[in-house]
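Every protein chain of the complex appears in place save one, which is left out.
And now, chain A:
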Amino acid sequence: MRDPVLAAVRSGLVFLMLAASAAAYEIEEERHFGPEDGREISVLSTTDLASIAPVLEDYVASHPGQRIRYEQAASVELFRAIHDEGAVFDLVMSSAMDLQMKLANDGFAASISPDTGKLPDWARWRNQLFGVGLEPVVTLASRQGLGDLPVPRTRRDLIAMLRENPARFDGRIASYDPKLSGVGYFLMSQDSQQSESFWRLAEVMGRLNARLFCCSGEMIDELRAGRVAIAYNVVASYAARFAPDDPDIVRVALEDYTLAILRSALVPTNAANPAGATDLLSYLLSEPAQRRIAASSQVALIPGTGPDPSIHLRPIRLDTGLLVYDDQLRKAGLLAEWNAAMVQP
């Protein structure tokens, strides 16, 4: 339950932070595209700069006079910047679907009409929130780490394998920390909703002292360094970028279900250049840009722009149901349950 005094202190702090600096949220990386004197489109995004840069370069090359200021931030930081701190950006792009949905539901998204092409209906919410890319969430395994064990095909296989080989996997399993990472929490709640076997998996991972990370990148680094054998719930585009041709790493799309989160974009109501942002969004949804995005995530959002989704892939729809993930009470309950599973007596 929320303490009113704490809330007051927190909002007071937010106010102080706002007064002190416009950028109270934390920026991980920033880059400019296009000519200095171009009309600026400011983008706040969780998408890794390295993976989106070619698309943005294409855009400024084909749209002379446009300039893009791209700021990369974690999903929770991004949400706070827009929702609580009144930061001014033209386009906000994030993989944390629940937070994007909350921004749109709470009235932070402007109604726009970009050229959406064949974007499926489930990948947009009203004319405010638009999916720009599918990101399958996979399990990575190290061949060396597995030894002679077969690669698990379902969660049941995975649970059985972990249970039968505690010595091999103790301290060598990686996953998101739902308390640190917005995406991690979102994936955990999706998992808990998809199947009961997830909690058994969580218990097994807790018993084997699984290591929790803030981001996909760190998990992959640990995996390549040989300190981890299995990384559960890694966003595929990271895997493709950090370990594109590592023969040791196996990319497993579990066959009981493989979640795919939707990276979505919105234009905030306070955007300085909404027309430019809409134009950029139209470009992101165009065929050449979608081909590039699909190439890095290895699945097409708009049919025909890349590999079709496999039958095991379960893309998460953009709808108001996503609002439940941000509920304080529900979140507290879920995290408590996760804690109970992770920390075994």
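One rule holds for everything that comes next: a residue touches a chain if its C-beta (ideal position, glycine included) is under 8 Å from a C-beta of that chain, and two chains touch if they have at least 3 such contacts; residues count from 1.
Operating definition for what follows: contacts and distances are computed from a predicted model.
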item	value
The complex's invisible chain, by UniProt name, from "Acetyl-CoA acetyltransferase", "AB hydrolase-1 domain-containing protein", "Phenol hydroxylase" or "histidine kinase"	"histidine kinase"
Among A:30, A:287, A:308 or A:327, residue touching the chain not depicted	A:327
Given A:125, A:232 or A:283, the one touching the chain that is not displayed	A:125
Absent-chain interface as seen on chain A, which is shown	1-2, 4, 104-107, 125-126, 193, 317, 319-324, 327-330, 333
